[in-house]
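Complex shown without one protein chain; remaining protein chains in place.
So, chain A:
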Amino acid sequence: MATHGRDVHLKAVSVTFGTFTAVAPNHLEVKAGEFFSILGPSGCGKTTLLRVISGFLSPTAGRVLIGGTDMTDLGPNERPTALIFQNLALFPLMTVAENVAFGLEARGVGRKERRRRADELLDLVALSGMGDRMPGQLSGGQRQRVAVARALAVEPAVLLLDEPLSALDLKLRQHMRAELKTIQRRTGVTFIYITHDQSEALAMSDRIAVMNAGRIEQVDTPDRLYALPATPFVAGFVGEQNSYRGRVVETADGYAAVDTPIGRIRGRAAQPVAVGAAALAMVRPERVGLVGDRETANRFEAHLTNRVLEGPVVTHEFAMDGGTMVAQAPNLGIRSHWLASVHAIGFDADDAVVFPVEASDA
């Protein structure tokens, strides 16, 4: 398979339906051959953005460049993109092989050659020998793979996937994640993958764009996105967190101290904050640990109020003066030190993030 991914460049793209802004002006650069995810809650404009890239929807403003060429005014059939629909949209009255070869049929490829290519692609997606079945006779995961094969048949430079796994059960979803990732690596096609499932995005992507209400809030690698969210929304959407509102009392070298109901929290400032400004301090449950006598930037005395065993991890809920805090730790079995009822818990300044917030939000 000699296809090569191309880059996608959105310049100030926005979409409005009547007076409703579905996609605010956004810049986005997806590199060639990248597995790029767009993550956001339902209704935030992901599908709309994808339709703009695939050419089904003209942006109200802005330009779409694919492989450096301005394709804003080209139709979906003229772009080197292929779209996998949220509901797959397989052709139910055609066999699997006919489905896969449909794009080739449209390009006038002969019957024999079509069949050969279809079988090749079905091999690629691990559906060898299923070419003569009807889509209705396949399982959800198999249909999923047919959709991928059908899209790859036209050798797109960019594959656009609209929550393709949302209809599958958890086990199958995890399996398909790995498989999509493998296919992406093998073909070298740029994948733009839409999902509202943060764990899916974190697991598969080279980079992730987090969208909120039509706006892209942050574009980063999964690791950085998780560790250094740029906005409270990103922090809240990606992963769990303890968060506390307060007022900034001190700033230094990209760090800030915030006075909150549970006490002073020191953390990294995600954006520059001013002393006296309203702020939100956030820490991930798995960054909170038992500190014992150790010196840490953030330290609290707390009662253990609840302990939930989730298998490999244990979630501990603590109560303290002015609030609560959740801590997650690996399950150490009966050697666990967490079984006592009063603890000193805490975390480093690098494990907490401080965001400025609108005073009215506070």
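To be clear about the criterion, contacts are C-beta pairs under 8 Å (C-beta built on N, C-alpha and C of every residue); 3 or more make two chains touch, one makes a residue touch a chain; residues count from 1.
Please note the rule applied: contacts and distances are computed from a predicted model.
Participant: Looking at UniProt, which of "Phenylalanine--tRNA ligase beta subunit", "Spermidine/putrescine ABC transporter", "Hydrocarbon reductase" or "Electron transfer flavoprotein-ubiquinone oxidoreductase" names the chain that isn't shown?
Facilitator: Answer from the UniProt record of the missing subunit chain: "Spermidine/putrescine ABC transporter".
Participant: Identify the residue among A:L83, A:A97 or A:A302 that touches the chain left out of the display.
Facilitator: Looking across A:L83, A:A97 or A:A302, the contact with the absent chain belongs to A:L83.
Participant: Any idea which of A:M94, A:M134, A:A297 or A:M320 touches the chain not displayed?
Facilitator: Among A:M94, A:M134, A:A297 or A:M320, only A:M94 touches the chain that is not shown.
Participant: Among A:A32, A:L74, A:A126 or A:V154, choose the residue that contacts the chain missing from this document, as touch is defined above.
Facilitator: Of these options, the touching residue for the absent chain is A:V154.
Participant: Tell me which stretches of chain A touch the chain missing from the display.
Facilitator: Spelled out for chain A, the touching residues are 54, 56, 75-77, 81-83, 85-87, 89-91, 93-94, 102-103, 105-107, 150-151, 153-154.
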